[in-house]
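For this depiction, one protein chain was excluded, whereas all remaining protein chains were kept in their positions.
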Amino acid sequence: MLFYAIRRVLGAIPTLLVIITLSFFLMRLAPGGPFAGDRVLPPEIARNIAAAYDLDKPLWQQFLIYLERLAHGDFGPSYKIRDFTVTQLIMNGFPVSLKLGLLAITLAVAVGTTLGILAALRQNRPADYSVMTLAMIGITIPSFVTAPLLQLIFGIYGLHIFGLNLSLPVGGWNGGAAQNLVLPVIVLALGPIAVIARITRGSMVEVLRSNFIRTARAKGLPTWRIIVHHALHAGLLPLVSYLGPAIADIVSGSLIVEQIFGLPGIGRYFVQAALNRDYTLVMGVTIFYAALIITLNLLVDLLYGVLDPRVRLK
Amino acid sequence: MIPGRTPAHPDAQLMEKAQAVKGRSLLADARRRLFRNKAAVASMVLLALIALMAVFVPVVSPYAFDAQDYSKISCAPSWWTADVPTCPGGAGGTHWFGTDPIGRDLFVRSFYGARISLAVGIVATLVSLAIGVLYGAASGFIGGRTDAFMMRIVDVLYSLPFIFLVIILMVIFNQNFILLFVAIGAVSWLTMARIVRGQTLSAKQKEFVEAARAAGVGTFGIITRHIVPNVVGPVIVYVTLTIPGVILAESFLSFLGLGIREPFTSWGVLISEGAGEMETAPWALIFPAALMAITLFCFNFIGDGLRDALDPKDR
Partner (left out) sequence: MTHPVLSVKNIDVRFATQDGEVHAVKNVSFDVNQGEVIGVVGESGSGKSQLFLAANGLLAGNGRVTGSVLYRGTELVGARPAALNAIRGSKITMIFQDPLTSLTPHMRVGDQIMETLRVHKHMSREAAAQRAVETLELVRIPEAKRRMRQYPHELSGGMRQRVMIAMATACGPDLLIADEPTTALDVTVQAQILEIMRDLKRELNTSIVLISHDMGVIAGMCDRVQVMRHGEFVESGPVDEIFYRPQHPYTQMLLDAMPRIDTPVRKGHINLKPEDANAPTLLSVDDVKVHFPVAAGGGIFPKYKPLRAVDGVSFTLKQGETLGIVGESGCGKSTLARAVIKLLPKTAGTIVWCGKNLGDASNEEIRALRKEFQIVFQDPLASLDPRMTIGQSIAEPLRSLEPLTSRHDVDARVRAIMEKVGLDPAWINRYPHEFSGGQNQRVGIARAMIFNPKLVICDEAVSALDVSIQAQIIDLILALQAEFGMSLIFISHDLSVVRQVAHRVMVLYLGRIVELAPRDAIYTDARHPYTKALISAVPIPDPKLERAKAKRLLPPELPSPLDTRSALMFLKSKRIDDPDAEQYRPRLIEETPGHFVAEHDPV
C-alpha cells in the first residue's frame, strides 16, 4: 500500500507537468494579451511592462522561468489584480471555496446515501419512485436555475412558516456566517445528492440480491444488523469511487454558485481572470485545482483499498 | 473448469416456452422492452415534439427571434387574446411565454434557444462519440502496453478540471460558435473512450470471440462481426446520457457569458437573462428553465429505458 502510494505520487508528477505545459501554451495561443485594450500605452511603457513580466522573452524561456518559479511554490504575480500574487489570491479564495465544498459534499453524502438506501429497501414501491424522481430532477435542473429560485423563495419573498421567519440572505460572505452559507451549500449539494442517491440505490439493490445477504438472512440475523453490518459496507463502496469526480463536480459548480451568491471564492476569480486574460491567475488556479483533484483521487483510491479487503494495492 | 451448473432458475421453464417463437433476436427483444417502458416512450414523443417545434417555430409564431418591440417590454405570458393589457406599458398581445426587457417574444426565443442547445448537444456528442469510440476500441483491442499508455493519457486528461479547460478554450478562440461544439465534445470523449475500451476488453475475452478465432475468422472479421455489434448497446445508452450532459455544459458556459452571443440565444443565455429579472418577470426564467429541464428529463428517461431494455435485470 505504501509502495502503491509512492508510485502514484511519482506518477502524478508527469501528469502535472503535462497539465502545466498544456495550460501555459493554450493561454498564450489566445489572441490579445493581458495589457491589450486597457488604453493605448506609449511604446516605451509597454516595453517596460513587458520586460517586468518577462513577456519580451521567447516563449520557451518564459515557460522555463514559470516552471522554475512554480518549483518554489510561486505562481507569479497576477497580471490584472495589481499588487497581489497569484498565490495570495488563491490563499484568499481557497478557504471560502473549500468551506463551501466540504459542507456541500458532506451534505450530499449524508442526504444522498440516506435517500438511496431508503429507495433500495423500498424497491419498486412509492417511496422508491419518489426518491428516484427527485433524483432525476436534481440531475436535470442545473445550479444556475435552482440558485435564483431559492434566492427568490427564501430571500426576496422571504419564507414564513408557522410564524417562523425562514428568510435567508441571498448573497455575500459575511465572514462565513451560517445563514449566508445555507443557500449556496444547498445549491451546490443538490446535483451530487441526486447522483449519490442513484448510485447508492443501484448498488444497494444489487447487494441486497447477493448471495451473502441470503446467507446473513439464513443466519437469522435481525434486519437492521444485515443492513448495517453486511449490506451497507458493500453497497457504499461504489460511492467511494464516485467521490473523486464528485469533488470535481462541486468545484465546477462553485464557479456558478460563487458568482450568483457573490462569494469571494476561487471560482469567481477564475471566470474574471479568464475573461481578462490574466494568464498567471488562470494557470495558477488550473494547476492548483488539477493538483487538488489528483491528490483527492489518490486519497479516494487509497480509501477504497482500505475499505475493500479484496483490493490489493500493489 | 468448475462445472458451472446453473442454479435452479425460475426462468428454466420459460426457456422451453420461448422455443415456440420464431427467431427473436436480442435487438427485437430490447425494442419490445423499450416500447413497454411508458416513461421512455412518453419521453420520446415529448422530445420529438420539442425538436419539431424548434425546427418549425418560425412557421408557428408570427414573431422573429430578434425582433424588438419597445411597446412590449417584459410582458407577462398571455395565451388567448391580444386585448388584455399584459405589458407594463399597457399594451397586449399573444405572447405565450411573455417577452423580454427589449420586447422580444420569449416563445420564439425559447425554441430558437432549443435549436442551439439541441444542436450543441447532438454535434458535441457526435464529436465525443467519434473520438471516444476510435480511441477506446483501439486501446481495448490492441491491449497490452499500448492500452496502458493510452489509458494513462485519458487519466491525465481526467485530472484536468473539465470546466476550466472549456473556459480557457472558449476564451482563446473568442467564443467561436463552431468551436463551442468542438471544445465540449473534445472534453467529453474521455468517458466514452473508457466505456468503449471496457466493453471491447470484455467482449474480446468472451468465449464466442475465441470460438470465432477457432473458426478461422480473421482480426477484421472479429472486430466487425463480433466486437462492434456487442459494444454498440452500452455506447448508445451512454450517448443518450451524454447529450443532456453537453446541453447542461453549454448552458453553463452561456450562463457565465462564455457561450453563445447575441442576438443568437440558447437556454443558458435565456436562463441567465431571466434570472437577472426574476423578481419582476419570473416567466423569463421559468419557461426556458422548464423547457430545458423537460428536455434533459426526456433524454435521461430514454437513456435509463434503453439501459434496462438492453440489459434486463429486473430493477
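As written, the chain order gives the labels A and B, with residue 1 at the start of each chain.
Here is the rule we use: contacts are C-beta pairs under 8 Å (C-beta built on N, C-alpha and C of every residue); 3 or more make two chains touch, one makes a residue touch a chain.
Remember, predicted model here, so these are calculated numbers, not experimental data.
Touching the missing chain, out of A:Asp54, A:Glu68 or A:Asp308, is residue A:Asp308. Across the entire complex, the residue among A:Arg47, A:Arg69 or A:Arg214 in touch with the chain not shown is A:Arg214.
One chain is missing from the display, and on subunit A it is touched by residues 3, 6-7, 10, 123, 209-212, 214-223, 225, 229-230, 233-234, 307-310, 314.
For subunit B, the list of residues touching the undisplayed chain reads 1-19, 21-27, 206-208, 210-218, 221, 225-226, 229-230, 312, 314.
Operating definition for what follows: only the chains that are shown with their structure count from here on.
Each chain gets a centre from the mean of its Cα atoms; for subunit A and subunit B, those two points are 23 Å apart. Listed in rising order, the residues of subunit A touching subunit B in the complex are 14-15, 18-19, 22-23, 26-27, 29-31, 123-124, 136-137, 139-142, 144-145, 147-149, 152, 156, 205, 248, 251-252, 255-256, 259-260, 270-271, 274-275, 277, 282, 285-286, 289-290, 293-294, 297.
Across the complex, subunit B meets subunit A through its residues 155-156, 159-165, 167-169, 171-172, 174, 244, 248, 251-252, 255-258, 268, 271-272, 275, 278-279, 282, 285, 289, 292-293, 296-297, 300-301, 315.
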